[in-house]
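Let me begin by presenting the structure, written as structure tokens, before commenting on it.
All protein chains of the complex are present and in place, except for one that has been dropped.
Naming follows writing order (A, B, C, D and E), and every chain is counted from residue 1.
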Amino acid sequence: MPSLPHALVADVVSRALAEDAPWGDLTCAALVPPSATATAGLVAREAGTFAGGAAVAAAFRLTDAAITVDLLVAEGEAFDAGAALARVTGPAAGVLQAERIALNFAQRLSGIATATAAYVAAVEGTGARITDTRKTTPGLRALERHAVRCGGGHNHRFSLSDAVMVKDNHLAVLLAAGGDLTEALRSVRDRVPHTTSIEVEVDRLDQLEPVLAAGVDVVMLDNFTTDELREGVAQIAQRAVVEASGGITLATVRAIAETGVDVISVGALTHSVRSLDLGLDIDVTP
Amino acid sequence: MPSLPHALVADVVSRALAEDAPWGDLTCAALVPPSATATAGLVAREAGTFAGGAAVAAAFRLTDAAITVDLLVAEGEAFDAGAALARVTGPAAGVLQAERIALNFAQRLSGIATATAAYVAAVEGTGARITDTRKTTPGLRALERHAVRCGGGHNHRFSLSDAVMVKDNHLAVLLAAGGDLTEALRSVRDRVPHTTSIEVEVDRLDQLEPVLAAGVDVVMLDNFTTDELREGVAQIAQRAVVEASGGITLATVRAIAETGVDVISVGALTHSVRSLDLGLDIDVTP
Amino acid sequence: MPSLPHALVADVVSRALAEDAPWGDLTCAALVPPSATATAGLVAREAGTFAGGAAVAAAFRLTDAAITVDLLVAEGEAFDAGAALARVTGPAAGVLQAERIALNFAQRLSGIATATAAYVAAVEGTGARITDTRKTTPGLRALERHAVRCGGGHNHRFSLSDAVMVKDNHLAVLLAAGGDLTEALRSVRDRVPHTTSIEVEVDRLDQLEPVLAAGVDVVMLDNFTTDELREGVAQIAQRAVVEASGGITLATVRAIAETGVDVISVGALTHSVRSLDLGLDIDVTP
Amino acid sequence: MPSLPHALVADVVSRALAEDAPWGDLTCAALVPPSATATAGLVAREAGTFAGGAAVAAAFRLTDAAITVDLLVAEGEAFDAGAALARVTGPAAGVLQAERIALNFAQRLSGIATATAAYVAAVEGTGARITDTRKTTPGLRALERHAVRCGGGHNHRFSLSDAVMVKDNHLAVLLAAGGDLTEALRSVRDRVPHTTSIEVEVDRLDQLEPVLAAGVDVVMLDNFTTDELREGVAQIAQRAVVEASGGITLATVRAIAETGVDVISVGALTHSVRSLDLGLDIDVTP
Amino acid sequence: MPSLPHALVADVVSRALAEDAPWGDLTCAALVPPSATATAGLVAREAGTFAGGAAVAAAFRLTDAAITVDLLVAEGEAFDAGAALARVTGPAAGVLQAERIALNFAQRLSGIATATAAYVAAVEGTGARITDTRKTTPGLRALERHAVRCGGGHNHRFSLSDAVMVKDNHLAVLLAAGGDLTEALRSVRDRVPHTTSIEVEVDRLDQLEPVLAAGVDVVMLDNFTTDELREGVAQIAQRAVVEASGGITLATVRAIAETGVDVISVGALTHSVRSLDLGLDIDVTP
Partner (left out) sequence: MPSLPHALVADVVSRALAEDAPWGDLTCAALVPPSATATAGLVAREAGTFAGGAAVAAAFRLTDAAITVDLLVAEGEAFDAGAALARVTGPAAGVLQAERIALNFAQRLSGIATATAAYVAAVEGTGARITDTRKTTPGLRALERHAVRCGGGHNHRFSLSDAVMVKDNHLAVLLAAGGDLTEALRSVRDRVPHTTSIEVEVDRLDQLEPVLAAGVDVVMLDNFTTDELREGVAQIAQRAVVEASGGITLATVRAIAETGVDVISVGALTHSVRSLDLGLDIDVTP
């Protein structure tokens, strides 16, 4: 499982901590003696797939470097309700102060991993991969993509800067300019790095041939029915990777995967996340 | 409707844009002539309550200052499916590049506003206010709280730094240290600013009297049944603001409001957001 | 004594160090051999109350992590002239480079703590608390408020974002708009978090009743004579916390406290600070 | 009068605004209608010398770009009590929100300019220049040095990076290492940029000759009596610029200047600032 | 010619300006009257290809927004010695202060564009593209890659995050781990986004078949002779894009291109830049 750059995690978690306690924790300052210590368990209140351990550890350790965090499950590991996911030990004030931020990260990221795992399980055996989209939470893209990988999913391009994706609106530009589609797509290849792949979104089957003629790497069939997808897969015939997209749900994903598409991208993995129910059980020693 | 500090919006949106196009938009650079212009409509694919106009405007204008954005509905305004929410005009490359980020903000924030509005409608007439919690998305708290206000909800404390909230784990510290609860809570009042209100979380009715004896401002009744809530409200008898919390859903919120509590805090408003279905329809002029 | 978030201290001290040595210390680079070590004592040249230990330690340690700093007096502890406040040991170049910044923090913060302690001593036994205001040094508010607490004072609200304070100019808006004062203040309560307290500044006694009728939490009596303050306290009669403000000095604060007010806010604690006379005595070993 | 880099002013003021209203102004949001406008006058409650106009303008304009600020006195201009210093016009909420930060800058910086002007007046005709030191407020050095210039004073070196200043502790290193002072100072000249001047602090007259023999640019006579200063000036005999330093006050500065020294550095100009009494008178139009 | 994100340019140029004038320009402050204006011409002292216009404009305008900059040649346009490249008009102090930074950017980036253009011209008609590498100046990669495009070159992958490039050291890991090379490379495809292309560096011809068997997108032939390159091209036979790399100079690039490789990557384009000789001729009006 590829690990996240720790500087990136530290930066995101530091911002979250500063947002949640810009000038300290009034409650702990007024109530918790500096000498009090605590041990806490990050516990699953429901079953799921874990993601976010690095953020959990950072939340506690950036609050107080004297806190130690032992992660008890690996990134991407499935767990049952009641499972202990991490153990946290150290000054009580720091543990209590960081609790909510640690949970906010762990619940959201494990929620994404768990949802992804459900999609991945649904398409098992079909050979289709489940990917995220750019519909991620602003500021959390790297973490959320990591969570998708934890759930057994794959990532799509990270950003506008690392792959070409020609969508309907871009095609509209081409057509409005009176250009020839195939020629235009070939000229894209001439202008981008030789390491950059080119994906084109297609809304109708009759758009396929001019796109394929340009030698693109991936074709996205957007909002196709399963019949249309099947027809598209046949027509493309290995000339490009085939991606299905558009309003796909857990209920429909298996049927889509069985059409033979290579990739199914699911915006809901990150744009409509249900936080997983995790909690922190704390024992305090005065 | 209180407006968000524009520097804060600009900062959050700038980060999102940099995350999505760290070194530019390969597709637009390769395909869209600099002279092409576009007009685009932000359109509702489903009904809801609007929030996020400032972020939408910032996403386009920080990408290209030559783009103009006219917001057609106000923050907090309800709209029907098909409604035009904003009109965007300017260089096509910039409009296409900023599209996804503008949508990511608008869909998430309008999703929160819409969900909040549903909760607010459900308790109409009871006098209870619906509030958010600290279970917000890391880095987006100010924007998400704004979206809750757009939906007719209220905000809870922003952070650990602006109000005291004594939770079960804090009480555990006090008890472990052998202190007297009432006395301990009084000493909190002595130590925090006179403008800081003190809220205490209570898990059982028998904890109420020692808490109220300390003169706290708000009592949170955590995970109480409606019967227990009703009993709690009666026992508190206006001596403190009463907040209900814990696993409250749209299905249960009316019954809880009818117990007479003053405040109902709902973590799901922000921790489990469904993005509202909004889209950008683009007309390009070469 | 609530401790400051260490990330906040590190950020402020890092900026100060970069400001004072943007590209290194020319003198030490040219004169001090890397192998030279030093022990230094932070010494009081006059009596006072200590604040700023965390900033002192950060100044040395962020300059060279090989320096160790032992704080010999606690935050908020009183000391006599000649007292040793801290001991610093490590590479001489780093100790000499960080000296001025460490002193700048310690002298200013201990100056604030010492001044605060004088005000607090002056009102001893009256039950009035001494607080700071928002008249702090730009960029140093959290540190200066901490210093006020070290001197035995209390903090007022931190910022415009954590409590409502309706001042004369806000009231002017209300009146200009033709609104009813009591009604307007009640509507504020309806719009802010239930954890937010509301303070109103009053310039004349006849403004009291409409303000109190709205159920505000704190009334600030601005620039009142002691007779007027006494009358105000009587009239308010525990219906709100009473704060006195406006040009209060060490000479007048006792008389004001004896009027029975609860809170006395003193802008001079932070807007007109005399740095305490502290020095660093250094022994160098070549 | 050299103007401050505007990016530097904008950075410092932005931090101050964010510190004072991290997530907006609760009071204005709840009370001030967005349509209300205000005109405000920055008014002197006492006489002084003005500094900080750029920060005042930035405070208002960074809060709301729709606010206009007209500065009515120039940087460094003297004014009487009652004088109008600036006029501010725009949306009332923004004017009220920025008021305190604008005042915090203007009062502190004008306080420094006014104090400096008093020292400068005290030495008039002697040819001595008054300078600041590195005892500035962390984070505000550039602004405070500008204020010193506004008061007719001069600046000392900005930082450890732009001039060599050999102090007693550095000399202690040299002596501990058994080096020859003159030789050591000459070797400094060999190692620093040819544009870097070298100043050496001297505590006793008998240290002068070995220092002068090295060809240093400036000699600082630290904590000398006026008799010793006179003797030092005579002995140095134009071989170096002569600076007096150490506990100099407005009461003693004239006598020191009359000893013939070239430069008098005064830490109190910035380490113990009394904010000048300025206020903002606001007229609001609903 | 793809334009650079303006926020990225502004960020890099702002840092450069702050580095060059951390607290203002002493010379202009002391010598140039604020009322003086200047017109300046950016002039070529030698022929070349232009790049860096956006940075030039930003350098002046971020120093003083009152300065206007007219670019007289387009990015990527060739010019002769003596050509006027840009015209700058505005307050003299700002023009003089920004001059060096504007030149530093323009000279370096035009130097890169000019060198690239020479390589591109050398391979004209062969079909080979010239690309940069990751041997760019720390902090300037996006600008330097833009300059390469201005010279008619192409970009390689931007970073470690946007394409897979398996080098000799990575292969060593695989072999040390006892893995099968073809299988290992196939497993990479399974783990990275479907939009990510995979390039493998090959040091000897006998490594080609196992690499090609894995279906990689690009093969880099590292430090091959032209004979070996020709043999490699024949053997690869369109199964992958062929890149030549390793110590290629202007003297050798044509022969390499004529071997039939698709891509020639040249580290020297950015790691050993000769700044182009440009100057700023200034006319000042007092």
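By definition in this document, a contact is a pair of C-beta atoms (placed from the backbone, for glycine too) under 8 Å apart; a residue touches a chain by one contact, two chains touch by 3 or more.
Bear in mind the structure is a predicted one, so any value in this text is a computation, not a measurement.
Though it is not drawn, the left-out chain touches A, C, D, E in the full complex. If you put the hidden chain back, the residue from E:Ala163, E:Val202, E:Val216 or E:Ile248 that touches it is E:Ala163. Summary of contacts with the chain left out: across D:Ala10, D:Val241 or D:Ala255, the touching residue is D:Val241. In the full complex, chain A makes contact with the omitted chain through residues 2-8, 141-142, 145, 158. In the full complex, the hidden chain is touched by chain C at residues 14, 17-18, 21-24, 26, 29-30, 34, 62, 64. Mapped onto chain E, the footprint of the missing chain covers residues 12-13, 15-16, 19-33, 36, 38, 92, 96-97, 99-101, 103-105, 107-108, 111, 134-142, 159-167, 169-170, 172-174, 176-178, 184, 187-188, 191-192, 196, 271-275, 282-286.
Everything below uses one rule, namely that only the chains that are shown with their structure count from here on.
Counting hops only between chains that touch, chain C reaches chain E in a minimum of 2.
Interface matching across C-D, A-E or A-C places the copy of B-E, with more than half of contact pairs shared by residue number, at A-C. Chain B and chain D have centres, each the mean of its CA atoms, that are 44 Å apart. Residue numbers of chain C whose C-beta contacts span two or more other chains: 2, 22, 141-142, 158, 161-163, 165, 191-192, 196.
Chain contact topology: the protein chains form a pattern that is neither a line, a ring, a star nor a complete graph.
By the contact rule set out at the top, the touching chain pairs are A-B, A-C, A-E, B-C, B-D, B-E, C-D, D-E.
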